Every structure is written in structure tokens, then in C-alpha cells.
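After this line comes chain A, so read on.
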Amino acid sequence: MTQDTYIATEEILSPGEIESTVAELAEKILSSCGETPIAFVGIYTRGVTLAKRVVRVLGEKGHHFPLGTLDISLYRDDFDNAGTDFPKLESTDIPFGLEGTRVILFDEVIFTGRTIRAALDGLMDYGRPSKVELAVLVDRGHREIPIQPDYVGLKVETKMNQYVKVRFDEDDNQEGVFLVTES
Partner candidate 1 sequence: MSKMKPRKDLLDIESLSLEEIEHVLSNAGPFKELFQRSVKKVPTLRGKTVLSLFYEASTRTSSSFEVAANRLSADVTNFSVSTSSITKGESLLDTIETLQAMRSDYIVIRHQSAGVPALLAKHTRASVLNAGDGFHAHPTQALLDAFTFREKFPDLKGKKIVIVGDILHSRVARSTSTIFQKLGVEVAVLGPSSLVPEGRPEFMQRLSSWEDVFDWKPDAVYLLRVQLERQNGQFFPGIAEYHRMYGLNSERLKVMRERGTYLMHPGPVNRGVEVTDEAMGYEKSLIGTQVENGIAVRMSVLHWLKPKTGME
Partner candidate 2 sequence: MKLFKNGSLAIGNSADLESADVLVDDDGLIRATGRELEADESTEIIDCGGCILVPGMFDLHVHSRDPGGEHKETLDTCAAAALHGGVTGMVLMPDTDPPIDSGNQVKNIHERAEGIGSLDILQSGCLTKGRSGEKLAGYSGMVTQGSPLLTDSGRDVPCPDLLRRAMEYAHDFDILVACFCDTPALTRGGVINEGRASYRLGLPGAPAISQEIAIDRNLRVAQNTGARIHIQLPSTAVGARSLRRAKEDGAAVSSEVALHHLLFNEEMVTDYDSRFKFDPPLRLPEDCAALWDALLDDTIDLITSDHSPHTPFEKSTDFGSAPSGSSSLETTVLVFHDRFIKTGKCGWNFLIRKYSDNPRTLIGKEKLSWEEGRRAEFFVFDPESETRLSTDYFKTKSPVSLFQDETVSGAIRETVIGVQSFS
């Protein structure tokens, strides 16, 4: 980020609001439960945290779900092998069979949908789930491919020069969701 870029940051979810939004997400997912076994898969980094929080909320209510993690770096369609980014890979850990399982993917924000496409590709290489759904904390719109979330914490209208910054204590030592405007 260059010095002369003007940046405005507006909090759109406070720590308390994140907590209640996560609880609502958990509730929606719970109410959708049927016969098929359900497993959660979080997308690195904050999707994993989001999934963990939902698992915790549901666990407190006595509902236990297996949780996996997915690093999608190797599936991104924008990996620049000639550029300057050096993605640090994380362990993809899916400690349950995907066959016949209903998988709920977690990510903190959905924007173009490309991350989710990569995540779907990655997930399918581990097995064949009976159904895949998507849960996000924030949907900021501007989809570039036909992928829609099934569970949304908060829908925000955004412009292209804005982005949504999710901060979790576990990952960032800071808690809050912010709308950042660059001009």
C-alpha cells in the first residue's frame, strides 16, 4: 500500500455482533440438518477460524460435527509463478471420508467466487461428497462466477474500491469486520 492512498475504515460488525452473527449461522445450519451426515471444512485462514467457532457454538448445544481444513493455494487460478508472491502452504486435513457426506465449506467473505471454485476443486480431489454447501460470514457481492452461498451472516453492498476486512482474535489479535475504502 502506498503512502498517498487514502484509506477509510468503517466497522460493520463489532466483536459482539460477530458473536451473534456466528450464532445465527450456527442456528441456520442446525435447522437444515437431516438424515445425511454433515461435516465442516474451513478454508485457510479465517474460514478455518469461522468453522471452528460455529463448531464450538453447536458443540455447546450438544451437537457435534467433524471439522476439516482446506488450503486452496495450489488450486488458485491466479497463482503467479513469475511474480513475487510466495504462498506458504498449510496442511489440508480432512479427517473423515467425504463419500456420502454433506460438506459445509466455510470462508469469511465471498466476493468474486473464485476462491470457492478453487476450494471445490480441491475438495473434490479428496473424495466425492453427496452435497456441498457454503457458509460465509460476509457476502460483499460482485460475483464473477455462478457460485452462491447457502448460509450468509451479513450481506453488504460494496463498491469495487472497497473491501471487507475480517479480523479474528485467533488469527489477528484483533476482532471486528471492517469495510475499507481506498481512494
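Keep in mind how these were chosen: all candidates are chains of the complex that A comes from, given by their letters.
Quick notes
To be clear about the criterion, a residue touches a chain if its C-beta (ideal position, glycine included) is under 8 Å from a C-beta of that chain, and two chains touch if they have at least 3 such contacts; residues count from 1.
In this text, all values refer to a predicted model and were calculated from it rather than measured experimentally.
Checking the candidates 1 or 2 against chain A in this complex, the single touching one is 1. Taken in their complex, chain A has these residues touching candidate 1: 71, 73-75, 79, 81-86, 88-93, 121-122, 125-127.
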